[in-house]
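Here the complex is missing a single protein chain, while all its other protein chains stay put.
Naming follows writing order (A and B), and every chain is counted from residue 1.
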Amino acid sequence: MKFVRLFLLEFFRLLQSPFTWLTALATALSPLAGLLFYQPAQAGTMATQFLANPALAGGVCGGIFFALLTLEELDRASRSRVEVLADAAVPPRHLALLRLLALIAAAALCFGVTAALWFPASRRLIGSVFDTGDYVLAYGLFMGLALPLSILAASSAYQFTRRTDLSLALVAAFSGLSLTVWAGDWQLCWLNPSVWALSDDFSNLRIFRSVAYIRLTWLGALEGVWVISWLFVRQWGKGPLASFLCGIRRPLGPLLALCLLAGSVSAWAAQPLVDHSNPDLTVMTFDALSMLEGVTCSRRSAQVFPDTHAGTVSGKAVYQLQNRSGSPQTAALAVNPGYSISSVLANGTPVPFSPGDYEEYNEAMAEVTLPADPQIELEVEYGGFPQESRSMSTMQGRLEISGQYLCLENSALIPRLLNVSPEGEERYPTSVEIILPSHMTVIPFCASEAAVTAVHSDGTSTWSYEYTGSGGILYAGDYLREDIFAGGLSIQFYYGRKHQAVMEAAGAAEAIQAVVDYCTEHYGPLSFGADGSLKLIQSRVSGGGYATNGASLLDEADFTAANLNDQNKGTAPGEVMIHELVHQWWGLANMFAPGDPKDPWSAEGLTCYTTYRIAKELYGEDYAAEHYVNPWKQAVEDYHRNFYVRNPQYLSILPEEERLQITNRLAELRQYCEMPLKIRKAETLVGGEAAMDGILRGLFQRELDWAYPYLTYEEFLDACGLEKEELDFETNCEI
Amino acid sequence: MKRIVKYECRRLIWNRFFFGFLGIFLFYGWQVLKHEVLPGVAGTAPFSPWSFGSYLSRMAPFLWAGTLLFLTFFTSRKARRAAVLTDASPADPRRYGLARCAAVLTGAGLLTLACLGEAAFFYGRYVHWGHWETLLAPALTVLPPVLALALGGGWFLGRLRPWLVVLWMALPFLWMALPLPSALGIWNGSFFAEYPLTLGSLDPGFSLPGAVAAAQGAALGVGGIAFWGSFWGNAGRGG
Partner (left out) sequence: MEFHIQDVTMTYPNGKQALGGLSLRLGSPSLTGLLGPNGAGKSTLIRLLSAALMPSSGVIQLDGAPLKDREMELKSRLGYLPQEFGLFDELTVWQFLDYMAALKGIRDSRAAIRQVLQDVRLEEQAKARIRTLSGGQRQRVGIAQALLGDPELLILDEPTVGLDPEERIHFRNLFSRTAQNRLVLLSTHIIEDVQSVCDHLIVLHRGTILFSGAPERLIQAAAGHVGVFWEQDAPENGEISVTARVHTACGVRCRGVAGVLPSYARPEEPTLEDAYLYLISREVAR
């Protein structure tokens, strides 16, 4: 009771300080920085621009302000020599705890007022896609939790050092690192969590979970550090060490610190959100596994049960295998690294299996011992919280699983056979059953259609569909469908119900029609897909998209109200959508060898070039030059300028981690920037755009050699009548 | 005054603050070297004057803050209580102030040396390189104006109001966040990332455009004038 009374006393004393009010005022205004100049989240969605960025700015600025307030308050006692009087009335450690709690309470009060003040502004700025739940979570996690973290950090620094100057330096360095050099590591960003996008049309639970996890991990760590620093609080006139030795005589403090630190270190090491895939993106050991002799797969099926509340998935996959080798074999399965396999039965009998700890390209490999039986029905039960790829750890949110939206990609949907060949010509015929809330529409990312096979009394429905392929991607959500006919294709355009008004107002369907017509006219009609049909699926904001036979993914960021109403772009949608649609022509209808991922010749080169051409036609030459050609030239110049490109001997002496960081960035640059620029150079050399269109049309419609159906760079050069050297750039890439 | 310099250095350097700050400073520097300098700035080598200059620009706010934190040894409330004794001494206030300034410069010099030494160790370890003479120009371009402006401005402001030193300390952290004109590019590091790209050659030698040189010169000059102004009149004592 006395403690509560003292806490209230300290709290109200704090509220009487003008510095507290100054801090609160500055914190309340800090979301403004997110609207004006501090914009760490890059995506173009309304929620990113008008919710994520202000909340993140509020967290960073508010955190720094409250850290300063903490140091000012803690120093004030000793500065004004009240400490000696206060310590005589209340033990110094009690007082330290009271001050911390009072500061946190003031921060909570300030945060509550700030969040309430900014609510109407955010609602007005975001418009029809505003979501109150997202607002509360974004402000709570991005801003609210930053304040106690900063207070704990500053308070710990002061309790250790008892010097304001040193504490200021510590807080500045700790914050500075989080904001600059640590910004690329999502786990190290204690002040400014790695948030690159918030979705307007779908839920954001995954990114909120990620931020909450990191916030709680740091909260545990800083609480632990604070408790240790608390043991260093000087008392009985002793120095820091002697006070600490006195403090640890009562085991509660050290034990609490130990538990908190152990908890946060474990949480750090065992974080369930991002995998531990090999950072070397050139290594593809799973693809290089040799196929089992005499073992084939004729069919597989899966029952998938997503838990839309917990964000987890459980499932049962059944594989029909033929073992003609007459001996037991070890089959390799790729599963999402967040999943565990709970049981494996072969023809109803449990068989040994071992989960592997090596991960690559967002997959972990498990090995299963197959019996010598000629026909094997292999039943694998799996489940867990799907993890996202390490290479995209600062762009989390892709594998969203909620009652509004779901995305399960490849081995997150169903374990993939790595070393078992398909039986016959058809590649792994697969049937999938999935149970989801009835309001969600299931959209397989392939030519197949999903259908409801059962409606359950608990408000869920079973959907099923079939497709062929070793992987498989599935989207589900509260979608609307619009049918478009363009370029001889029947296009099913799926978009979020929340976005209906914006889509209709902006004529998104007409814009899609324009892009498909362009590609068909210039390169020829798509000759594959399910009976000339194509699905276009608006995905949750993902920073890009991908395409497969009969389906393309369109990022929601291309369809934001701001983007669609951009007068500079007319009514056509954004370039990512164009890019992914073009992949139907380059990359799918015409394949590129899946060899070295660092090979500059890939589907991206022609796709980027075509996207540029469409953008040029739709938005004008100046726009295309500004957004495509000039950045490519800049990037290529940067590439050729790069010290390590010119001096690879230095690259080889770097430690592996640093080397990979550099080489991965350079490879991407060559595919996305150098190659399209080379194609543009070829365009000039062959006589202009019309001539290049003719060449590309010829390549698109060429006779395929099914032994090696890939479009090679040599074929492209031959079609252009050019030599490789003619397209090479030296340092100057003016063309 | 040698003894005063000696004792002031002892006060400023031989304490937990200095070693603690040095630890934080070196840790921050190592992170900058590893994540920003090693990939090379503006396509140049990590040990180019440009990459090194970028590193120094990143470290400059901490060097600035460190120098001013040394200054707070003379402006703090505690120091002002001791000043009633030193003020009563017959020592020439200007000479006394200069002696204290020499101690601050020694501290700042040690931090600078630590910053340079860390880079030396880093270059030696990661890229096996050690031609230091090429890095002298960026070091002289970045460091003296920073130290002069920090110390001169801090000394001058500290005389007016001790708390102004704290505000002055926060200045570089503010300008790192704000868009600055290109002439002030050295102060937020953008100069080293952007200017070499405009020179039209690979691995260009270190050079300064007039505006940037003038800005650095102005910073040096303003720092010098502020410093001189602090000692002009009868107020050099106490920082």
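Some observations on this one:
Going forward, a contact is a pair of C-beta atoms (placed from the backbone, for glycine too) under 8 Å apart; a residue touches a chain by one contact, two chains touch by 3 or more.
Here the structure is a predicted model, which means the values were calculated and not measured.
Within the entire complex, contacts from the absent chain reach the displayed chains B. Contact with the undisplayed chain is limited, among B:86, B:106 or B:134, to B:86.
Here the missing chain is touched by one residue of B:15, B:106 or B:182, and it is B:15. Touching the omitted chain from chain B are residues 1, 3-4, 7, 10-11, 14-15, 78-92, 96.
Going forward, only the chains that are shown with their structure count from here on.
Chain A meets chain B in the complex at residues 37-38, 79, 161, 163, 165-166, 168-170, 172-173, 176-177, 180-182, 184, 637-638, 641-644, 646-647, 650, 653-655, 658, 661-662, 665, 731.
The touching residues of chain B, when paired with chain A in their complex, are 16-17, 20-21, 24-25, 27-28, 31-32, 34-36, 38-40, 42-46, 48, 58, 61-62, 65-66, 69, 72, 77, 126-128, 169, 173, 177-179, 197, 202-203.
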